[in-house]
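I'd like to ask you about the structure that follows.
Every protein chain except one is present and positioned as in the full complex.
Presenting chain A:
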Amino acid sequence: MNSESLVNPKYDLSIYKNISEKYEKNSLAYLEQYYTKNFLIDSNENTTEEFYIYQAPNKLCVIGLAPTHPLLLQSQKVESIKFDEKIFQLMNKKKQIPLSIKSEICVITTEEGKRYSIKAGVVGWVIDFNTRLEKHVDVLRQKPFTDGYIAIIKPKQDDSRKALSHCINEEKYNEISKLII
């Protein structure tokens, strides 16, 4: 490298051509660089509450509403979002019992008075709630896959395949969601 390129580096855009094409098709495609996408479809009960679980390379899981969640499908306006107070208070304290997949971590109420329960989705501990949503409830509907995530969970199981064995990958989710829509 010469001294000019040390202070004023030039970038060869041809390397990024493929990425650029992908990004242009889907402006959220960049998330794939940072997360492995998983989906949780609740088919046991007579509900269609569906979540995404994005897993970062450090194993942390980001949970939020999947595109097929009724709140997003029907674009319902959110009235309030309430995080579970007990979980909130004990967050990041030592020696906590891990939450189960079905543990309720927060409740969303719509303006129409519908109530949606949000589950942990993975066995582990909530290490952060997206508290910004409390003040800006509509972000949940407007940017559900980025700023509108709900919580960050640290899985108990270190092996990701085991921790998320109850989830489906994006490909399968797309197949199933086509049927739903």
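Going forward, contacts are C-beta pairs under 8 Å (C-beta built on N, C-alpha and C of every residue); 3 or more make two chains touch, one makes a residue touch a chain; residues count from 1.
Methods note: contacts and distances are computed from a predicted model.
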Open item on the list: For the chain not present in this complex, what protein name does its UniProt entry give, out of "tRNA pseudouridine(55) synthase", "Protein SEC13 homolog", "37S ribosomal protein S25, mitochondrial" or "small monomeric GTPase"?
Closed with: "tRNA pseudouridine(55) synthase"
- [ ] Out of A:E24, A:E112 or A:E171, point to the residue that touches the absent chain in the complete complex.
- [x] A:E24
TODO: For the chain that's not shown, point to the residue among A:K114, A:R141 or A:K154 touching it.
DONE: A:K154
TODO: Touching the absent chain in the whole complex: find that residue among A:V7, A:I97 or A:L179.
DONE: A:V7
Task: Residues belonging to chain A that touch the chain removed from view - done: 1, 5-9, 11, 13, 16, 19-20, 23-24, 27-28, 30, 33-34, 56-60, 62, 92, 127-128, 130, 132, 139, 143, 146-149, 152, 154
